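Only one protein chain is missing; all other protein chains are in place.
This part shows subunit A:
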Amino acid sequence: MTAPLLDVRGLKVAARLGDRAHPILKEVSFQIMPGEAYGLVGESGSGKSVTSLAVMGLLKKPLRVAGGEILFKGQDLLQLSKREMRRLRGNRVAMIFQEPMTALNPLSTVGRQIAEMFVLHQGKGWDEAQRLAVDALASVRVPNPDRRARNFPHQMSGGLRQRVMIAMALACNPDLLIADEPTTALDVTVQAEVLRLIKELCAERGTAVLFISHDLGVIASTCQRVGVMYSGCLVEENETQALFGDPRHEYTRGLLGALPRLGSRSQHGRQRLVDIDSIISDRSKLTETRFIAPRAAEGGQP
């Protein structure tokens, strides 16, 4: 059996407010295999972003890891020094966010910002790095990459900026890409293009992806395996097909029933959407049961 690329074990994150620590993540465990696209879904505040920030070593006060391990290629990231973590970020593990403007420097051309990745992480000279930056823009299918490299971020549309983010994130061929709601701010057709780009580039390069979204459709169309988060817990995890086809946890069932499905009205007439509160008797008990399906054994035998 291949070893997981990322193995999060019993991760606990707490927020310290005054002299009390509030649990935010309650023993979250999941693995991502090399090259696998893994999705985290769940409602707002369920802990998706905190999970990804913990993996990146970017938790800020008052949040801190209160227990567990985050093994990346077998090494516990929680034991690394700040400096070692910085080296890992952008190099072996990269991240793209919902709003590229917050991650891009408004005062520097996008070509320079991508080139910087090659200079900092791969020790390239500026001339070569600038050329690689243009190649990187071409690889994320930005038209006229030569000219676009000289653009400042505000001169680009949201979809183009998100492509620049992807180019920067993939510049050093990371093993793991963390994408936190990367397309939420985009129009549907642009979203579809950006999703396809992430999917194709990562498949080509064998990059594993931790994909975070509240949109079940986005997760279904990008990920092989999905974890459902609720209130700081991973309440269900399965192969995408199985999770959507045969949801086991009542929260997952409620979530899927609450979703208007394209084409359903044509087939069945207008059905009332499931009101999750009417099928869930006690929300406080939701995290008491967890359905984590075992991974299919290597070789594809079910």
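The criterion applied here is as follows: a residue touches a chain if its C-beta (ideal position, glycine included) is under 8 Å from a C-beta of that chain, and two chains touch if they have at least 3 such contacts; residues count from 1.
The rule is short, and it goes like this: contacts and distances are computed from a predicted model.
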* **Name under which UniProt lists the unshown chain, selected from "DNA repair protein RecO", "Phosphonate ABC transporter, permease protein PhnE", "Glutathione import ATP-binding protein GsiA" or "Sulfite/nitrite reductase"** => "Glutathione import ATP-binding protein GsiA"
* Structure fact -> Only one of A:Asn105, A:Asn144 or A:Ser157 touches the unshown chain, namely A:Ser157
* Asked: In the complete assembly, which of A:Thr51, A:Thr109, A:Asn151 or A:Gln191 touches the absent chain?
  -> A:Gln191
* **Residue in contact with the excluded chain [from A:Gly10, A:Pro62 or A:Gly245]** => A:Gly245
* Touching residues on subunit A - with respect to the absent chain -> 43-44, 157, 187-192, 195, 214-221, 240-241, 244-245, 254-266, 270, 272-277
